[in-house]
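As you look at this complex, bear in mind that one protein chain is not there, while each of the others sits in place.
Lettered A, B and C in written order, each chain numbered from 1.
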């Protein structure tokens, strides 16, 4: 990584990542950058500033002595969850921050970009390059969250404004079939050269049994059958906690589905659309994915089964809920300091999702990547693949 | 009111009111128009649209046959509490509305202004003129709420941005003294020609006793003494409900007061300022006003005492909490229809404030005006005058 | 009051009051003494102990030097809201106290009774006699709350257990008619010798207008008409806060009314009974009373009107909601110390009820008595009389 061509690649990846973030926000009105309709959803403005804050606080401040902080208040405002890096605004209050303005945050971005380029043109220690690589991956993760959060904010407007032809999974034409996978001891986790997150390591052996897995995701049309057969009314398909949630929140379909005069529509970035039965079903919680699988007398794959089988099917349109809880791999150690707060401290009450989605940055599409969310999350780009 | 000079006056008052609303919002960034940091505070954007909605729904739609609705979605979006006029967005969700944008709302304002002028140049029935008059007064009330809400939104920013030299009550130079008022039967409530709200009627007789009332409001410097003497720690000065609130919310000073290194500062539209001891104390709840009066072995005046005495002191810098609950005057009848939802349905669990504030539209400064808020309200421009 | 016959009367009133409290609890199972199904409702056990605690802490401890405290823990446990008398169990946690047991609390009662009798046989200062009188009245108030709370606890059992023929208001046979009352200056508040609470004083003059008031309370049968006409579905009859409550809590009838296969029943101490149309309607909130009056194009009387008219109708079956907020009479001063916490600190967000109920101790039935509750209270023995 320390050779000059590597540096050039890193610089170009840095620039491309930073520009992509801005491009995702291009169709937004200033107003859309502000609100936080549920605690899970952060204002787009906040993502723009926080991903920039990462480079300022973890690269420029500690390693670039000529650097002058853009605005000392920003380090307080745009810290997300890094307790090691000082105080922060309560997550639930992010939607009340009107100042700094969106324009000021774009200035902050330009300023940090410029300084990062200056900095990267000088000799840089390998471990700093690694942190820059993490910063780029961190921002790519926020690009995907931006897609989720923008969709939620726009989808909360009473009249479903369209934003453009963005982030659409393609139609599925193939017939459903079952792929047989032989069991045995499998190597699980990342190996080799490219960037990976600490939670993908160490590579280790897992014993799995023979199983079958579907060649494709479950489709909208198939999920409608589950609804029509009373799937949301029969507690036998549900976890106890899932059942409580769908009862108290009166959930009767995936998020963004709206029943208009007896016909299913769903909100996409193009606005409110008639439901296309050939698209993979999207915006399910783990509970809904599990209930569907129960109804089908199937199950969800574990993350190990998924990884072992992933050579044999196409993936990448939607994140796929697995049966696996998000836990450390054997031998995993939480790194020290702020970077250590990145993954390890979330290893509780979360389910692993595997694959990638149409909103995932290309560098993140690898079959060892472990995405994770609370089982109740529905605003993410999640889908479901059956196993048995 | 139906003569042509009256119409001209009304048109000019209409225009002036509409322009004043825009002028109040002039220093805002687009971002400041959006959030709702507490349920009491509405986004400025919402005030701009709702006050316009009033003219569209209560004047143009029913009485101007040539009128074309600007956008049918707006009548759903900007209804506030008029159940008689159909569905509405839940109050607590106003801060999530990013669309229509601020620019679209200003277009809505211009469009309705233009149509209102067209309409008012034609012959108009007296009762419609009355409703226009109400609409103007309604918007003036929202101008004052705009001042409160803008202050709260800006005052919620971690770094207290200044907005300009707006809405500052003047310093108080006069010595405190007691004015003696003779008791007896007093005429209370509005009379004569100009516009008044229904809750100021009917004019009626109230028997009051001899009392004394202060010539001026309590000042910041005086209130600091209450704090320093442990006033916020001694439950004997407080109502049971007030004590619960200051305990659970850890209230130790009026809203917007900040103790910076042992020195009291307060947030004003100029930013965070050292506390000026000669300004009237502001942003008190009724509970705090009452506790201060208890500590002083005085009390708050009733709204009848206040009205009867108002000829003898200056008022108009801050709304003054009274001891009176907000109740209908004897003989008051709730009007039928949407207008009837204006005042009567709030006549519970509210205290009357009398006078006016530096944010009050000039037409609202009359000594029979009955302002009202929950006793816990602190974001309003409230102050306190002692009686005994 | 200091003459020996007065002392004898006081002793006999003390004994009778203490015995009445026990008699009210006689039909309870031990289990019924424990729970607190809503924060407003205290466990019967708690009432028994708290009313005893009053005599221990305010009479025996300060004035009877030979007195030995029964158990020092009790003074912490059974303080209710007297901040002046030290720490206390949070109100919402009363239902978790299983120890001391019910038997131990009856021992506490016997012990304090015995010591009080010893003490009262010695010479006692007049001001101490006054506090004893307050203690008796305090316990009588708790007798009435016991009736409410026992009804709520038993009424929360899924199968509505009967408890006996207790506290039933009598049937109303008389035709409804309107009594005309002349306005003018009326003397309001207590006078003369017997015990009264501080909030009934000072006696003062109030100016009222001519009005009419109903000869009797509204009956169940009449209230059914309001329900049948859609009264709970038409917001025009309701205060904004009342409407919010009936919406969010899905209120569709008075408390304890149950619709069994299309027929109205209600829970009484005799168990679940068919609704008797000739009984006065009971267990209304102020909001419901107000809405009914609106629907009838009438109103509720003020507490002054009620007091002025009370010579001309029968009252005493149910407390009657008035339109008046609970406020101090002109010239009222909150007494110093613990006694001062009795009434004054509740003078906010409460409505006055006048009259008495079938659960009221006889000494409390006077036409100057000011009962008060939050407008949402429904578990009390409240009814409604119309005025216009």
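A few notes on this one:
Criterion: contacts are C-beta pairs under 8 Å (C-beta built on N, C-alpha and C of every residue); 3 or more make two chains touch, one makes a residue touch a chain.
Here the structure is a predicted model, which is why all the values come from computation and not from measurement.
Put simply, the hidden chain is in touch with A, C once you look at the whole complex. Only one of the listed residues, C:85, C:153 or C:196, touches the absent chain: C:153.
Screening A:129, A:166, A:201 or A:334 against the full complex identifies A:334 as the residue touching the chain left out. The chain omitted from view is touched by exactly one of A:140, A:294 or A:368, namely A:294. Of the residues in chain C, those that touch the hidden partner chain are 29-35, 37, 45, 73, 76-77, 89, 93, 95-99, 101-102, 153-154, 156-159, 161. Where chain A meets the omitted chain, the residues involved are 81, 83-84, 185, 204-209, 235-236, 238-243, 286-287, 294, 323-325, 327-328, 330-331, 334, 340-341, 345-349, 375.
One rule holds in what follows: only the chains that are shown with their structure count from here on.
Compared with chain B, the chain whose C-alpha mean position is the greatest distance off is A.
Centre-to-centre separation between chain B and chain C, using Cα means, comes to 37 Å. Distance from the chain A centre to the chain B centre is 45 Å, each centre being the mean of its Cα atoms.
Averaging C-alpha coordinates per chain places the centre of chain A 58 Å away from that of chain C. Among the residues of chain A, none is found touching two or more other chains.
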